[in-house]
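Each remark here refers to the structure printed beneath this line.
Just one protein chain is left out here, and the rest sit where they should.
And now, chain A:
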Amino acid sequence: GLLVTTCGLLRHRPGGGGAYWVDSQQKRYVPVKGDHVIGIVTAKAGDVFRLDVGGSEPASLSYLAFEGATKRNRPNVQVGDLIYGQFVVANKDMEPEMVCIDSSGKSSGMGIIGQDGFLFKVSLGLIRKLLAPKCEIIQELSQLYPFELVIGMNGRIWVKAKTVQQTLIIVNILEACEYMTAEQRKQALAKLSGN
């Protein structure tokens, strides 16, 4: 039979063969194949970059795994850059491997994240809430200021707005959304847009 190993909310999806899973709250990320994450480049070793993704081991990213990259045309990646990519190999026996292209060879939004902006860490439960379709938090925030947002499944979010002050306001609201109810959030946003 099936046994539950973590505490949380039990969810059920009746479609297809049916699936049961447990929504649990945690901050430590475990790499899973297919997840899109934000990694920080820590080292360049030959033709492979080492990225910190918040797991137990650094992930490796080949310089050929970018759109339009060849042996002559290398991507311009420096130590300390932010990369948005997905895992192709992620299991408990080997170090995880990332790529910045999908199965057809297109980048589809992945690659090096541009200059400026702000990177911060939240819990994995909030990430899943933000990535749900038609998330209210994102819709309400987008009516406040225009901003760019990258959400990584490893708990990392990157935000960039027009000014530093606007960026920091969005960061503080997203961090506080963890513990605010919907009414508290609407009140806070109403106060800000009124200002």
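One rule holds for everything that comes next: contacts are C-beta pairs under 8 Å (C-beta built on N, C-alpha and C of every residue); 3 or more make two chains touch, one makes a residue touch a chain; residues count from 1.
The rule we apply is simple: contacts and distances are computed from a predicted model.
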From "Cell cycle control protein", "Replication protein A C-terminal domain-containing protein", "Exosome complex component CSL4" or "1-aminocyclopropane-1-carboxylate synthase", the hidden chain's UniProt protein name: "Exosome complex component CSL4"
Candidates A:94, A:131, A:168 or A:182 - the one touching the absent chain: A:94
Interface residues of chain A (partner: the chain not displayed): 89, 91, 93-95, 97
